[in-house]
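Below is a slice of the complex: some chains, not all, each in place.
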């Protein structure tokens, strides 16, 4: 098979720091190429260079064997090289259809052909098996829905080369399946695909060719079937990984958080739950089940929420972030770009933003720097300097910074929405261990995750949400994929909804 | 659609309320003659505000429009006066004058736009600078006084402001056409779509192969052209231009745009909201003149209160917007 | 002409924001150019200000950096300029105040002014003489300022007892466009108007246009003020819509600057008050008030 797009001897520097060292890499038609590596290894940087969004400092990008002089992403796109970025690239004020066709609008004469674009967008989304309304505004969509729009946008480009930067990180298994189907289809059509992912099962399932990156250099290459998931992890991290999930040796204490009949208009109906000290409570469900809304309501971030909530027996007013904060509740958002980090501000300012009152009336810069050092060490944040803007961190390192920021408030109750989105296997382990350690110290943890193995491996108890309600609870040894999926899809329930008709439990 | 309607209702309700108040205060308010006056007066600011909607929607701002209008009116009058001895008092001369106005507007818009997009200076500063420049130039050209159009030409040119189809005069017709075209451009053309995309997130637009600088530049040129058009309608009204022509038009135009529901930070443009905003502003003035109030000194205060109230009606929506 | 030592004269006036001030600016500049040529030992500093604070700053700058020997000032407002002008006087400079008096008597060496009260009174007198009791007029006022108040009060005093009914008074801000709008609305509001006091020829221009549009030219006449050349021309032509005008000469600044210059180049000490009264311009005497070269 011919090599369509190729990097030859590419290095890239940001300021004085060289993040890629002499990368050689080729994408072939009809083949899926997976790029894996730790957070900050340089995966996104490689993809941006391939897509024309960044120029290599040294070396060349070759398209069909001759130097490709892309000076910009759009130029590359015009030549059939399309990138789905790790950060979202959607205009929040425009609708789904507008975004999908932005820059390539369909027109009839001078007039935009709204109907055709809506139809085409609807078809694309249909193929992706989502129910997103093409007329919805991006700002009103949930994070996974936005990711699906991003994928639809890329698919609409009829690419020869499709490069996907962690396309599945923000998706639940339902959309992931749709994505896989598209990948298989495109491969069959002879498109050259590249993706990166921290889900190694996915890599094993999809990739025809694997390139492993460590600290900006290629450390190993393999073709389909040559590497097991464990071997991938070892190659990435450079050492053996054992015991992925730490043991659940929980000693559950007294009730820490009690929520009764919590409702968020349009998203959550009468949710009740209790959380004990030392417990990790998982919340599972499909996209749009209302998990994020529930967590945000508990954290006081949803105006208009009703119900009752107590922390250690003390009533906490709803819809009041600061009261929730004072009661020791902290929420780690799934939307790190829009709600989590100030992308243009230095790492240190981001880290201490939620806990500034602990740094004195005159902010103690030295103490801040110490906190940054500690966080860098504890959460293994790979950054060139604490003064760099958070937006220049690699995706996974942003997530680690967000985690560090949340923990700096020293909460009693931590609600973590998608704790390991975009985090590499090595660090995932550290984070799981960290969560267990927090629980062991007597904190209460709520983990919302779309990765079922994560919920299963981590939680002592799992609540399953479906259409804004808590559909049921699984505990102890019954925490299995099947048990959760059944509840999440409402299998056995009386009414037959879309999901039920469309797919069977995995 | 369902959502948009609701959002637009705010200023529309305010406009309807104003019309009702006006009619109650003085029956003459609804007479065609008065409506014709109010609408024709709105036309200058209206044309400019339609252009301003595009500029604000793409994330820009233009403070220079008022003095730009004065300056263009000045050069148009000077050009026509200079031509009279050569071409005589006829429509040919006036049409050349109109072309000067249009060309002047487009050039001034291009100048603003080029400084903003090519030299990458904040629009606020560029247009604050050109505002001072145009204002000074017109004062200088008129020697601190007034530039007046040749009286023969004036007589010929007057009907462009004062006549039309019945009481629907040319300024009203022009404004209506431009408003409809503007709304259409914003909603149904690639240009409008790109303007919104750039205002919403210019990096995304750039990544989507939108010619960000080009579209930005075009929005300033469009605004400049509309300022030129407004001048073409303004000159026949009083036949003069001076250093005090068009003072504070920029503020009025920007206010109309924002009252109409376009956000100052860009991203969504509502041309027809802008039209409603312009009408609200000129009706307030008209009603204050028609009604007998405590003291004319307080007109400004009443105006201020009404402007705020007109926007309060939009508030509900935004409160829920705020996740 | 004496071959005198070099002297600097500072001139501080409001900027040309409306017709009258435009004329005044023009005359000031013209006079300076002319005197500068005539008397090479004199130099002039001209500063225009858009508000009182800027005018005070200008005067401070003239004192601190230009070392002026005389100041000719048309105070933007009386109260705020009083103390700064007084300190110029206290520094031993020759001070000429134009048009708007300071709030404290006896500071200036020389006072040259139009008469705002007379301006309103002469106009009011004409209305009282030419209208029947019960006839209706509307008034357009200027920018809200003390001098506008003086004019309007004098006007009202002059028509007092004549039985003339003042239907409305709104601010046209000495601006053509504003006056046009206000007059359109007056015409919509009042079916019967017999005369208009526009108080300024810029406003009169807008008013006439609005009346023409409504086709009510035969119904009412208009009195402006300050003697703008186009208006004076029409009075000369006997336009029934513009029977008369009231002077308020922008050229008073020329007189003031000239007198300041003479103070240095002639031996005669200049002092006193020169009040240039407001005259009624009628078709008979209009020719002597017509300056075709002035921009005003």
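Going in written order, the chains are labelled A, B and C, and every chain counts its residues from 1.
Definition applied: a contact is a pair of C-beta atoms (placed from the backbone, for glycine too) under 8 Å apart; a residue touches a chain by one contact, two chains touch by 3 or more.
The structure displayed is predicted, hence computed values, not measured ones.
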| item | value |
| --- | --- |
| Subunit counts for every protein chain kind in the full complex | A x1, B x2, C x1 |
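Note that in this section only the chains that are shown with their structure count from here on.
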| item | value |
| --- | --- |
| Where subunit B and subunit C overlap in contact partners, by chain label | none |
| Distance-to-centre winner among chains (Cα means, whole assembly as reference) | B |
| Distance from subunit C to subunit A - Cα centre to Cα centre, in angstrom | 72 |
| Interchain centroid distance [CA atoms averaged], subunit A/subunit B, Å | 46 |
| In subunit C, residues with contacts to at least two other chains | none |
| Multi-partner residues of subunit B (each touching 2 or more other chains) | none |
| Of subunit A, residues touching subunit B in the complex | 53, 72-74, 77-78, 85, 89-94, 98-99, 102-105, 107, 110-112, 114, 135, 302-303 |
| Partner subunit B, residues of subunit C touching it in the complex | 15-19, 21-23, 25-26, 29, 141, 144, 168-171, 175-177, 180-182, 184-186, 188-189, 202, 205-206, 209, 213-214, 230, 294-296 |
| Complex contacts: residues of subunit B adjacent to subunit A | 1, 187-190, 193-194, 196-197, 199-201, 203-210, 267-268, 322-323 |
